[in-house]
Each structure stands twice: as structure tokens, then as C-alpha cells.
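Have a look at this one.
One protein chain omitted, others in place.
Here the chain labels run A and B in written order, and each chain numbers its own residues starting at 1.
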Amino acid sequence: MSGLVLLLTVLAGVYLVAVLEEWSATGRLLLGTPVVAGLAQLSRESLVPRKPDRLLFETAPALLLVAALLAAAVLPLAPGLVAVDLATGALFVNAALAYVMVALVMAGWAPDAAYALIGGWRFLGQLIAYSMLIVMPLTAVAMRAQSLATTEIVTSQAALWNVLAQPLGFALFWLAAMALAFVPPFDLPVAPGELAGGVFAEYTGVRLAIVRLGRLVLVLTLALAVVVFFLGGWLGALLPGWGWTSLKTLGVAAVMLTVGRYVPRLSPDTLLAWAWKLGIPLALVNILWVGITLLTVQR
Amino acid sequence: MSPLVLALLVGAGLFGIGLYGALSQTNLVMIMMGIELMLGGALVNLVTFWRYLHPDVYSGQMFVLIVMTAMAVEMAVGFAVGIARFRARGSVEMEEAVELNG
Partner (left out) sequence: MMASPGQTVALVIFGILALGFGTAVFRTKSMVRSALALLGSMAAVGGLFFALEAEFLGVLQLMMMATEMTIMAIFMVMFMMDPGGLGQMEMTHQKRASLTAGVVSGLIAIGLSTLSSWAAVVAAAPTPSAQLHDLGIELMSRSMLIFETAGLAILLAMIVATTIALKAEEKR
């Protein structure tokens, strides 16, 4: 029963994120956009490239969707409303999101096309940049909660949300989450102008619908992760737990989708240079800072 | 058959497949795949012994962490050597690397 509730919640969330993405692109809030766009996509013809790696071509969109859903399964929406309450939840989110990279490399290789290959390989460069910046702020968050379980991480923020207690970690995790979801300005793998759609250029019809769905679930999952780990999850007055989670997640998703459109796309070497020369030292400073505050100040 | 023996069979099978691969392949990366499989078999055995014989002693899990570290380190250095070899010779076939001069 609760599994069904969670699935419906994810679907509703995906619908609203799709509306938000349309709003961020055109500036108009049209609530019927996902239905219209989805039906239009499903009715388009499905072309397959001439000599694809058929197994990988079919698997990549499904793997993207499954990886994002698995990551969402360990994140709590309200006290008691979590699909799988793992004791190592925070680390499992990272593990599941690593398979997004596998899906994109598969999608880059499978269609036997140049732009797709370049897009997939560029995502590897992006992964090298963001993967440490995902894990290190999570380490600091787990230090404060003294547990890796996501429900414990939310309850540990009852006194003060992590965004205020660990602002540096929040900023790094936010940027790394944007890079993981390959939203602009980190949209190297699907660079619409430069690579003509990049990794997903050769996907059409039903498969493209699954790809788009997977990407929306990924954005939703990462927004939910930011909310759970840094913005206090379900904590807040007046509204019930799931109400606060929904509001915060949609707010984070809206900001993630809009901010990047005003910034030019980062080239791979700039991204890597900034991530490794600036980001990782800052993440280590964050861990040091959190350790010092935990040992000296009462939580 | 107890679950202990079943899991050990899996480890033995992975080791055998890995050894076949490591000895029969000519490409550096494929040899490394064989080595990864062998280490994977060893990991399965370690976790099996930890779980079914001494679940309250954590040396088993420490050993697994160290083996995973060794896997990552070996892959990193192996690929670096592969890159250097490729730049010097144009291929990473081990058959051509039998004489190591130049």
C-alpha cells in the first residue's frame, strides 16, 4: 500500500517538475503541458539507427529511469513514509546515481554515432568533476547526524537546518547535484546547440519518452536529496510533513531549472579545473569545519 | 547444502573464470578484467566467511575494504601504464610487449 502511495507521489512530483521545466523555458505556467507533450512524444515515429548495439540501445533509457527511482526509494517524504529504510541510505543514493553515468555511457556508445559518443564521454569528465563533491558534503551531513540513515539525517536537523549549519557543503552539493542531473549550465552530454542533442540525439518515439521521464525523475530525486540532506526534509510548522517536503522539493527543482539558463555552458576542462582545484579543497574545509563545530559546540 | 558452501561455490566459480580470462587474453584491459573477477571471487569468499562463521568480528569487513582499495589502486596504475604504453607503441597488446626495450 505504501509502495503504491510513494509511486503515485513520485508520478505527481514528476508531473509538476515537467510543468516547472516548461515554465523555466517559456515563462508560462501551463498545467497541461506534460500530458500534451507526453502524448505527442508517444505518437511520434520510432527510428532506430542503422547499426546500433541493440542490447545497449534498449537498456540505456530503462537504466536511467531505474537508477533515478532507486535513488528516490531511500529518501523519506515524511516520518515513516520511505520506500526502503536502509541503514546506509545516504551512501546508497550515491551508489544508485552512479548508474546514471553507466546509462549515459551506454546511450553514448550504442547508437554508433559521433555526437552521441562525444556526449557520453564528456559526461565521464563531468562525473570525475562532481562525484567527490557529492560524497564529501554527504560525509559532513552524516557526521552531524551520526548515522547514514536518511530518516536520522532529517531528524538531526530539528534544531538547525544543515543549510545554515554547513553552508559550504550545501553550496557544493547543490552545484554537484545540478551537474549530476545535467541541467544547464552543466548539460555537456546533451548540449542542445553544440552536440545537436548529444547522448540522446538518436533516440526517438517511445524510447525518447522514457529518456525524458528518466531525466525528470532524476531532477526530482536530486531536488528531494538536497531537501532531505540540507533543508530539513519534512521539518516545519503548520503543514503536515509531506506538505513541507513537496513544497521544498518543488522550490529547489524550480531554482535548479531556472538558474542555469542565464549562465553559459561550462566547457569540460573549466569544469574539471574548478571542481578539483577549488571544489575539493572547499569540501575538505567543510568537513574540517563541521568536525570542529561538532566537537566544541553542543549540537 | 548449507548457504555457506553455496556462496563459496560462487566465489570459486568467479575465481576460475577470472583466471581463465587473465591467462587467455592478449589485451591489457581484458587481462585486468580477469584480475577484477578473481578479486571479486575473493571478496565473495571473505564476506561469506564473515557472515556465516564470525559475524561479530569486523576484521572480515576490514579485509574486504582493503581488497576493494587494492582493486581501485591496481586499476588506476594499470590504466596509467596502459596510456603510457599506448603513447609509446600505439597498442596495448601484451603479445607485442614480450621484449621490453625502447
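Following the convention adopted for this analysis, contacts are C-beta pairs under 8 Å (C-beta built on N, C-alpha and C of every residue); 3 or more make two chains touch, one makes a residue touch a chain.
This structure is a prediction, so every number in the text was calculated from the model and none was measured.
Trainee: Could you please point out the chain A residues that touch the chain left off the display?
Mentor: So the residues of chain A touching the missing chain come out as 53, 55-56, 86-88, 91-92, 94-96, 98-99, 101-102, 105-106, 109, 112, 117, 121, 124, 127, 131, 147-149.
Trainee: Counting contacts across the full complex, list the positions on chain B that touch the omitted chain.
Mentor: 1-27, 29-30, 32-34, 36-37, 40, 43-44, 47-48, 50-56, 58-59, 61-62, 64-66, 68-69, 71-73, 75-77, 79-84, 86-87, 91-92, 95
What we mean here is this: only the chains that are shown with their structure count from here on.
Trainee: Distance-wise, how many Å sit between the C-alpha centres of chain A and chain B, to the nearest whole number?
Mentor: Their C-alpha centroids are separated by 32 Å.
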